[in-house]
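All protein chains but one are shown in place.
The block that comes next holds chain A.
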Amino acid sequence: MTPGHTPAEPVAQAQPVGPARPVVGTQPVVRARDVTMTYGDLEVLHGVDLDIHRGEIFALLGPNGAGKTTTVEILEGFRRRSAGEVSVLGADPERGDDAWRGRIGLVLQSWRDHRRWRVAELLTHFAAYYPDPRDPAELLALVGLTEQAGRQVERLSGGQRRRLDVALGIVGRPELLFLDEPTTGFDPEARHEFHVLVERLAREEGVTVLLTTHDLMEAERLADRIAMLVGGRIRACGTPTELARQAAARAEVRWTADDGTPRRERAADPSRLVWELHRDANGPIAGLEVRRPTLEDTYLHMLHRETDGTDGTHGTDGTDGTDGTDGTARAA
């Protein structure tokens, strides 16, 4: 059905191991410019810009109601945007045809379909829709469901069901894979195996992954780049380190003072603080620990700054305008 479609392996071999770097001069896999979304009077997205490059694992984070789902569904072609430009794999998702669909894989949270089907039967059936599908048996081995091949879908555990969803999402060798809260309800081992699988798809096969998650550890573990969507705008975007810098999140330095009391201090430049401590102590420091800011620190910091920032602006407006008038009124 797609004569121009080729498997992604050749690209994958050209990819360096480790975080993918955007290849200069190539068109991003996902490109959004100034995308807005309005439901009636309510504007949910106020101009979202995104660039996601081939082979990249990109995480979209944000509190509930920030517009994550809306953004992802616009990219998936399931929702019409109100304004802005979107290109996904070189096409506008609103006009994506079957060939375009065949290059995209989807793993959603809420699928409970095909309960009566057997695992291998379902995977083999969905392979039939694609021009160059993966081998269902190999795929079952890849997601660790070989033993469950003959089982009915409704008899799978939650984690097994999600892994089957992943297998169905990649059976057509997608170039772009959407993962929506993929590891909710996984035990730690299943989560780890899932992470290894996603990394393998991106690093070895050049699959581009767009991950939405509430699990910040997961985002930090997997994502090359992370975008934070707050209040319908991308507030920050970059590698976890870049985000920490953007958020001005500080590393935490802990040590034990001479009198035995534990001390902690946050520092933008922990190296300088440690050097100063050494200089003051003129020797080793008991219980020294430097913790770099986790993504959670960055995220919460950014979220608070966002809220405070907004309040701050209002406060300033208030002081200049309303409060002043009120003040005058009270004075009078």
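Please note the rule applied: a residue touches a chain if its C-beta (ideal position, glycine included) is under 8 Å from a C-beta of that chain, and two chains touch if they have at least 3 such contacts; residues count from 1.
We take it that contacts and distances are computed from a predicted model.
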item: Chain not present in the shown complex, as UniProt names it (candidates "Xanthine dehydrogenase family protein subunit M", "Transport permease protein", "Imidazole glycerol phosphate synthase subunit HisF" or "ABC transporter ATP-binding protein"); value: "Transport permease protein"
item: Contact with the hidden chain (one of A:Thr69, A:Thr183 or A:Thr208); value: A:Thr69
item: Per the touch definition above, residue among A:His46, A:Arg79 or A:Arg305 touching the missing chain; value: A:Arg79
item: Options A:Asp34, A:Asp49 or A:Glu121, residue touching the unrepresented chain; value: A:Glu121
item: Contact residue for the chain not shown (choose from A:Val30, A:Leu45, A:Leu89 or A:Ile104); value: A:Ile104
item: Residues in chain A touching the chain absent from view; value: 1, 69-70, 72-73, 76, 78-79, 98-99, 101-102, 104, 106, 108-117, 121, 125-126, 128-131, 158, 168, 172, 180
